[in-house]
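Missing here: one protein chain of the complex. Every other protein chain is in place.
Which chain is which? They are A, B and C, in the order written, and residues in each are numbered from 1.
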Amino acid sequence: METAEVDRMANFKGHALPGSFFLLFGLWWSVKYPLQYLSQKVNKKSHRTYCFQRVDAIEGGIKILFSLIGMLAEQFVPDGPHLYLYSGEKRDWVKLMNWQHTTMYLFYGLSGVVDVLTYISEVVPRGLDRLMLAVAVFVEGCLFYYHVLNRPMLDQHIHSLLLITIFIGAGSILLEVFLRDNIVLEMFRASITIVQGTWFWQIGVVLFQPWGGPVWDENDHSNIMFLTMCFFWHWAAAVTILAVNYTLTYWYGWDRTWGRPAGMSVVRQM
Amino acid sequence: METAEVDRMANFKGHALPGSFFLLFGLWWSVKYPLQYLSQKVNKKSHRTYCFQRVDAIEGGIKILFSLIGMLAEQFVPDGPHLYLYSGEKRDWVKLMNWQHTTMYLFYGLSGVVDVLTYISEVVPRGLDRLMLAVAVFVEGCLFYYHVLNRPMLDQHIHSLLLITIFIGAGSILLEVFLRDNIVLEMFRASITIVQGTWFWQIGVVLFQPWGGPVWDENDHSNIMFLTMCFFWHWAAAVTILAVNYTLTYWYGWDRTWGRPAGMSVVRQM
Amino acid sequence: METAEVDRMANFKGHALPGSFFLLFGLWWSVKYPLQYLSQKVNKKSHRTYCFQRVDAIEGGIKILFSLIGMLAEQFVPDGPHLYLYSGEKRDWVKLMNWQHTTMYLFYGLSGVVDVLTYISEVVPRGLDRLMLAVAVFVEGCLFYYHVLNRPMLDQHIHSLLLITIFIGAGSILLEVFLRDNIVLEMFRASITIVQGTWFWQIGVVLFQPWGGPVWDENDHSNIMFLTMCFFWHWAAAVTILAVNYTLTYWYGWDRTWGRPAGMSVVRQM
Partner (left out) sequence: METAEVDRMANFKGHALPGSFFLLFGLWWSVKYPLQYLSQKVNKKSHRTYCFQRVDAIEGGIKILFSLIGMLAEQFVPDGPHLYLYSGEKRDWVKLMNWQHTTMYLFYGLSGVVDVLTYISEVVPRGLDRLMLAVAVFVEGCLFYYHVLNRPMLDQHIHSLLLITIFIGAGSILLEVFLRDNIVLEMFRASITIVQGTWFWQIGVVLFQPWGGPVWDENDHSNIMFLTMCFFWHWAAAVTILAVNYTLTYWYGWDRTWGRPAGMSVVRQM
């Protein structure tokens, strides 16, 4: 295997890994929030509320874990910076790309810490967990923004589409600080996170061809046109996934196990 | 008839068709929402509420129908892609323009599906229909945005004015997720949709002269100045249409058929 | 008097006239809204509410009057378009600048009409008057925006500062659709309108030297620096005017004439 090949696979994995993280969280949220919403619609205040709070804490723990893995991986891969920020006689910066990724993971880790603290103590103000998550997503977006300037056209375009999901996501999470437990915002967050995850994969596939195939022509305008459109196909797919998960949650989880409450029926009577 | 002539007419129709769709919906909304608002002002909870919900479902059905027609037309017109995305030895993209339009219609179709589902089942969260519509309009705006870059000045300017209505429209629909049944937002949506419709027609007329006449000089700055101003004349016309429809709704629908309630009179007493 | 001199004075008046309109409205609002707020703080529902509604209607009437004067002046000044939009063999556009100004006045006129209608009939939805005003200001901003592109640097800079007040003003009026009778927003509107008025005058003075004096060097960067700073001095002046008018309203209007209510005193007791 040539070095170029190895490099390409490394780069692909560098996109597939965070992509998988986001996809996982998105898919999980697309099940969790419908479950929470539907169960709250039936019993206003049940012991299930505490279950969901515990789940939030576990989610925070997983965020911390993933962030630590990400940070350690970025620092201690064979050609990572190994915690050196500058070195040599001329005090050159060491592997700034890895340091930037470490910074991104750091903020998701902080968001996880706030999640856990919110569960442990009642003193943490309500909404701080959402604010910290919004900040983490915003920081990711800003770092990407400066990251991507001065790249070839196709590369820049495909990343700028990613930025759309990131900043819209940050905005919608920010709204959740003030409109907490709003199912529409939560489902939107789930779907935009799924799109972010799949689009990371798409970027990896387009730029680094993990399974071989011809290289995409960076200067062909129709490639750009296709990717713009393809980006919104990911949105349509995410909407479909959410619709399916919502329906499954309703049928299997809510309807059978918990019993159907008297006042609710699937088809509205007229 | 020359080929250029045929092409020009095809392009004109490509603008007039979606324009007519938007104009139709805008005009319909400019009657529907005043009707709903005025009837709710009289009887708080009547059987009419269910009528309006049924109307929403029918609206959703029409959206689905229009979107299907649009998608099929874009795919199966004689020089359409016929569902081929790429072809040939070099795997060139096939008719990406038609694919982009298909994508736009797809999202309006999804919005129609959510409208219908909201009517069928009480489980669909309130506000999801508005979110899906806002997303559809936003997707249309984004695709247009990338579509229009790198065009001649006049073309770009006239389309960028269209983008103003699209993005302002998307923003106002997004507000409706949180401020549902707000008559001011609903009337604004009606008027901005009317403007979008008439401006599509204007673009078609300016760029493709369906009824002959001289071609507009793309480099004449005063053409640009005129079109900017003309765009806001469309706004003024939409405002007038809304005022007229609101008044007619009040006079013919509300006042005569349903009876005037005791506590309301046209002129406020002092 | 030379032609250049005449032109310069015409241009100066073209800025001073709308500037005076805005200044007048801003000053009036800086008295009206404190008066309304302070009187409502005392008597929750009094006959004074109706007074203020009547005042709103009169305001609307004045807006209509001013707009008509503005529109007629733009059309029928000696070198105006006299309602011709295009003319001649080549169908050249006639005096588009005057037509653009006519369009701006038209929207303020429409806003006045909605003000009057809101007073006459209870059927007009609450908040529509503010929306129409926000639209009028937004249209003014957009027309100015396209107006100013491709101008010399100093000209563009001084107008872009005007755009800041216009778009911020439009945004704050839009908020009033949803947060009606919010004294903070109303006082902000008063002050930003005052700034708009005085800045129109400043533009006239800088670009056309009505009282003689040296022409400003368009390429001197320190002129730009000064004007940026000067713009915010206008803000500070507007804040001072509002503070003075608020205090005078409190002392002369509220305190003496209407009597001081038991529960309120100027200095909070501790």
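As a convention for this text, a contact is a pair of C-beta atoms (placed from the backbone, for glycine too) under 8 Å apart; a residue touches a chain by one contact, two chains touch by 3 or more.
Values in this document were obtained by computation on a predicted structure and should not be read as measured data.
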Chains on display which the left-out chain touches in the complete complex: A, C
Absent-chain contact - pick from A:L23, A:L38 or A:L110: A:L110
Omitted-chain contact residue, chosen from C:Y37, C:W93, C:F107 or C:W199: C:Y37
Selected residue (touches chain absent from view) among A:I58, A:L96, A:M153 or A:L248: A:L96
Contact with the hidden chain (one of A:Y37, A:F66, A:Y119 or A:F208): A:Y119
Hidden partner chain, touching residue among C:I69, C:L83 or C:M225: C:M225
Residues from subunit A at the interface with the omitted partner, ascending: 50, 53-54, 91-93, 96, 99-100, 103, 106-107, 110, 119-123, 125-128, 131-132, 135, 139, 142-143, 146, 150, 177-178
Residues from subunit C at the interface with the omitted partner, ascending: 37-38, 164, 179, 183-184, 187-188, 214, 221-226, 228-229, 232-233, 235-236, 239, 250, 264-268, 270
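We adopt the following convention: only the chains that are shown with their structure count from here on.
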Angle, in degrees to the nearest 5, of the Cα rotation that carries subunit B onto subunit C: 90
Length of the line joining the C-alpha centres of subunit B and subunit C, rounded to whole Å: 32
Whole-Å gap separating subunit A and subunit C, where each centre is the average of the chain's CA atoms: 46
Residues of subunit C engaged with two or more neighbouring chains: none
